[in-house]
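The complex appears here minus one protein chain, its other protein chains still in place.
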Amino acid sequence: MAYVVMATGFCLILIGLYGSLSNRNLMRMIVAFTVADTGVNLVIVAVGYMSGRTAPILDAAVPVAEAAARIIDPVPQALVLTAIVIGVGVTALMLAYVYKLYEAKRTLDIGKFTELKW
Amino acid sequence: MVSALYIIAVAMAAAFFLGLLKDDKRGLAFIVTLATLAFMSWVSAGWLWAFVANAAQPVEIFTAGAQPPFAINLRMGLAEAALTLLINLTGLLSAIYLKDTLLRLGHRAMAVLIIATMALCGIILTRDIFNLFVFFELTAIATGGLILLADENDNARALSAGFKYLIVSQVISVFLLLGILFAYHVTGTLNIDGMNGTQWALLNGGAIAFFMMFIAVIAELKPFPANGWALDIYESAHPAFSAIFSAASSAATIFALDKLLLVGGAD
Amino acid sequence: MIKRFAILVMLLAVAAVFATLTLSYQPDAELNQTARYYAERTASEVGSANIVTAIVVTYRGLDTLGEVTVLFLASSIVGLLLARGRNAKLNPAKPLPASELLVTGSRLLTPLVMLLGVYVFVNGHLTPGGGFQGGSILASGVLLMLLADPLKHFSHHLISALESIAGLFYVAIGVLGIFLAGGFLDNRILPIGELGALFSAGAIPLIYSLIGLKVGAEFSSILANLSATEEL
Partner (left out) sequence: MSQLTTIVTVVLCITMIVAALMAIRGQSVPIAILAAGLVSLSASVVFLVVASPDVAMTEAAIGSGLTTFLLFFVLARVRGGEND
């Protein structure tokens, strides 16, 4: 199970990176980055997964005594929470940039901003 | 000596406080900015003096009342004190030099400047690799914001340089995050000192995880192939910001690289 | 064409790295030392039923503080970026009024969405969910109001005031942790209470509610700034 989810996560990252680097339209780059971020989150959660165990919530079903034997690794989940919100923060910032770039040059093609070296 | 944690706590409190001020109180906001940056420089100067003059021992600062491998800890040693002093002074001097731009742009730009300086100090102080990643992201976003301090006329160039910078920092953070995660999976801890003990890098998959983290942080230093877009940032951004961007963030990134070498087992 | 070929070659190298990572990965049978510590000690030390919340708010509290600052930065910079253009044009084009269905629907739904958001971040330490999820649900409630009435002028100062007050309280609670309890952001400044009760786990409900308000305010300010822009 963990292998399936991890392999999918890695495929999403590759697809996202290819999409963002090969597209010329700014909006498509950002959409591809969103896909890459989702892929990274999938891989992170897949690494913390142990088959046959349950979610790290202590309640009637998982009493404190047997917690260590029955829950999966909670640390990657805490990291993914932070990674998702950072991804949204950067995406919102990039979208504001796209709006201002379009306002300045009336085009979304990254090639048109050619006064730069790249 | 004031605990080094106050560099981070006071900087955040000041940035959030600036949000409270009305838009017309920009003079007061600027004074608060200068006071915060001066306080941060004073704290790190105090530590530097403690280490140089009366040879104090490096201090570990624990958070959340738990031992380091299970909570985040910061270390204030001689190197950290000197580097944070460099960064805070750079922030303070560029705030003074940026006076008219900051007053024109209002309290939001000042909050961004304070948080950028705090994030760079955080990269140096923290002993936890995921915390290092969070501070790297903070620096990347703050740099994306500070580029806009450029003057009005060549706005398009600053914007496109900023956009390219954000794209490259997104790609770097993908690899850094994966590297951190597989390092955690192999060693079982996120703490830099905890990782240093076991020669984990040679175990299964550990070498690749370390290699990914290493490459990501080196890419942060903007070496030769990636310096196309970095040059444009220097040209289009405000000279004071170029000072922060080149001196302070490179110093912080090199120190982070040194910590990562520690992780790899190179003692 | 060359550029595309170069990208493909680079991605092939990256794919090879990922493949070796996947193949050499073995899920470990037992929790490693950090996860075992959290599994055993959360109930006694922190008192939160949701272990992930205990890690996010208390054990790795500095991460979450940095996290909230990332969102604060994003909303400030978006405000900085979009505010400059706005005062240039004084009379925004009149957007078409929202349809009747949307207005009445959102009038009914917005309070429910807000209630759900508050429920999610108040019970962060008991059930899955917390500040980030509750805050984004709050923001989608504000979003519904924005869609229903595009011309409704959101007072940016109120949103940024709420955001700053929540942030200041969060840092104050953090610093309070140094004096009253073990360290910065330690949640034992309030009694831990017994596991599973609403007012348990020390300051975690308080901290997560502040984070929920702050994240909700930040997303709303990003959306309000974006909605105040004109169609180009």
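Order as written gives the chain letters A, B and C; numbering starts at 1 within each chain.
Just so it is clear, a contact is a pair of C-beta atoms (placed from the backbone, for glycine too) under 8 Å apart; a residue touches a chain by one contact, two chains touch by 3 or more.
Everything numeric here is computed off the predicted structure, so don't read it as measured data.
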{"item": "Shown chains that the omitted chain touches within the full complex", "value": "A, C"}
{"item": "Per the touch definition above, residue among C:129, C:177 or C:205 touching the missing chain", "value": "C:129"}
{"item": "Absent-chain interface as seen on chain A, which is shown", "value": "1-2, 4-5, 7-8, 11-12, 15-16, 18-20, 23-28, 30-32, 34-35, 37-39, 41-42, 45-46, 48-49, 51-55, 57, 72, 77, 80-81, 84-85, 87-88, 91-92, 95-96, 98-99, 102, 106-109"}
{"item": "Chain C, residues in touch with the chain not shown (by the definition above)", "value": "50, 52-53, 120, 128-130, 132-133, 136-137, 139-140, 143, 219, 222-223, 226-227, 229-232"}
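The rule we apply is simple: only the chains that are shown with their structure count from here on.
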{"item": "Separation of mean Cα positions, chain B and chain A [Å, integer]", "value": "22"}
{"item": "Distance from chain C to chain B - Cα centre to Cα centre, in angstrom", "value": "22"}
{"item": "Inter-chain centre distance, chain A versus chain C - centres from mean C-alpha coordinates, in Å", "value": "15"}
{"item": "Numbers and ranges of chain B residues touching at least 2 other chains", "value": "130, 134, 137, 141, 144-145, 178, 182, 185, 190"}
{"item": "In chain A, residues with contacts to at least two other chains", "value": "13, 17, 47, 75, 82, 86, 89-90, 93, 97, 100"}
{"item": "Chain B contact footprint on chain C (complex, rising order)", "value": "17, 20-21, 24-26, 28, 32-35, 37-38, 41, 45, 58-63, 65-67, 69-70, 72-74, 76-77, 79-81, 157, 160-161, 163-165, 167-168, 171-172, 174-175, 177-178, 181-188"}
{"item": "Chain B residues within the chain C interface of the complex", "value": "3, 5, 8-9, 12-13, 15-20, 22-23, 61-66, 69-72, 105-106, 108-109, 111-112, 115, 119, 122, 126, 128, 130-131, 134-135, 137-138, 141-142, 144-145, 148, 178, 182, 185, 188-190, 204-205, 208-209, 212"}
{"item": "Residues on chain A engaged by chain B in the complex (per definition of touch)", "value": "13, 17, 20, 26, 29, 33, 36-37, 40, 43-44, 47, 75-76, 79, 82-83, 86, 89-90, 93-94, 97-98, 100-101, 104-105, 110, 113, 115-118"}
